[in-house]
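Missing here is one protein chain; the remaining ones are kept as they sit in the complex.
Chain IDs A and B follow the sequence of writing; residue 1 opens each chain.
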Amino acid sequence: MNSNEIYNLLKSFFPDAVIDYKDDKPVEPYIIVSAKEIDKICLFLRDEENLQFDYLSCLSSVDFDNDNLAAVYNLYSFVHNHKLNIKVIVPKSDPVIKTVSSVWNTANWHEREAYDLMGIIFDEHPDFRRILLPDDWEGYPLRKDYKVQEFYNGMKVPY
Amino acid sequence: MRYLNRLDSKIKQYEHGNFVVTSVDKFLNWARLSSMWQMTFGLACCAIEMMATSASHYDFDRFGIIPRPSPRHADMIIISGTVTLKMATRIKKLYDQMPEPKYIISMGSCSNCGGPYWEHGYHVLKGIDRIIPVDVYVPGCPPRPEALLEGVLKLQDKIRNQSTYKKNKA
Partner (left out) sequence: MAELKTETITLNMGPQHPSTHGVLRLELVLDGEIVLEVKPVIGYLHRCFEKHAEAMTYPQVVPYVDRMDYLASMNNELGYAVAVERLCGVKVPEKVEYIRVIMAELNRIASHLVALGTYGLDAGAFTPFLYCFIDREKILEIFEITCGARLLYNYIWVGGLSHDITPNFKEKVLEFVKVFRPRIKELNDLLSFNKIFIERTANVGVLPPEVAINAGTSGPTLRGSGVNFDLRKNDPYSIYDRFDFKVIVGNGEMGTVGDSWDRYMVRVWEMEESCKIIEQAIEQMPAEGNVQEAVPKRIKPPVGEIYARTETPRGELGFYIISDGTNYPIRVKARGPAFCNLSALPLMSKGCMIADLVVILGSIDIVLGEIDR
């Protein structure tokens, strides 16, 4: 199935949660969905007979624009050999997304990374901590307005 | 005897006895520099070159360098790679566990000064010498095995010229 058909199918099942479909070249087509229902949609995508997206290739966090963050899910299906991109956009003031780590185990670490570097909070995640940076680190480095701290544990950070 | 001669050409040997006369400093230094045990410890890409240096082609063992897994057995540590802030405290701890005399080779640009990560590396320590003293810096990204060997020889030179006696007197 191509992304457009999947979009129509999703729209019929989740009329409120599926927000938009974008397909302007050279961007790969993607579907925008709501942050509150992403887990249900993902479960549906994984288990529906003719979708079967059983593989989460990648989950990226993006500093979308001045007020919004985004999470991008790249899905793949071993069974049907098709791909799908999903985007979730959340405001910087309240960056909360439902976790999908119960759907795909991969998401567990990817979500922790997204939290660590971008500060997106994944709701109901089983083990929600920083992953790469130390626990007592300040700030989220990949945000565009990030200012590096002067000292960490008595060690000077900038050159 | 051949080996001792290398230590000092003016060494005195007596005809009938099994003994030689040399200075304490020279003897200690000779013993130290010819069996520097290194702590097995890889950090990043440079560690791969360090492994290659100790494997078949370049062979560290000829300089008496044998990897030891524990810092308490080691005389020398090669900081081979990028030191991040999260790792830095651990390295300090490892360094503190090593018995004196201890020597440090900083291998690669990253541990010398931050290397390619000096500008935007918010999580990279810009130079291992900010936390522990360094004896020899080996430049390169990564240094070739020959360069690392050169660094080891430089360290041996350094050890050859140090003096336990003077240090204690001062």
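In this section, a contact is a pair of C-beta atoms (placed from the backbone, for glycine too) under 8 Å apart; a residue touches a chain by one contact, two chains touch by 3 or more.
Note that the coordinates shown come from a computational prediction; the quantities given were computed from them, not determined experimentally.
**Q** Out of B:A47, B:I65 or B:I104, which touches the unshown chain?
**A** B:A47
**Q** List the chain B residues touching the unshown chain?
**A** So the residues of chain B touching the unseen chain are 39-45, 47-49, 51-52, 55-57, 69, 71, 81-82, 84, 86-87, 90, 94, 116-117, 119-124, 141-142, 144.
**Q** State which residues belonging to chain A touch the missing partner chain.
**A** For chain A, the residues touching the absent chain are 25-28, 54-58, 60-63, 72, 74, 78, 81, 85, 104-106, 108-109, 117, 130-134, 141-142.
Simple rule for what comes next: only the chains that are shown with their structure count from here on.
**Q** For chain A and chain B, let me know how many angstrom lie between their CA-based centres, rounded off.
**A** Using C-alpha averages as centres, the distance is 46 Å.
**Q** State the interface residues of chain B toward chain A in the complex, per the touch definition above.
**A** Touch residues, chain B against chain A: 85-86, 88-89, 114, 118-119, 122-123, 125-126, 130-131.
**Q** Which chain A residues qualify as touching chain B in the complex?
**A** These residues of chain A touch chain B: 132-134, 141, 146, 148, 152-153, 155-159.
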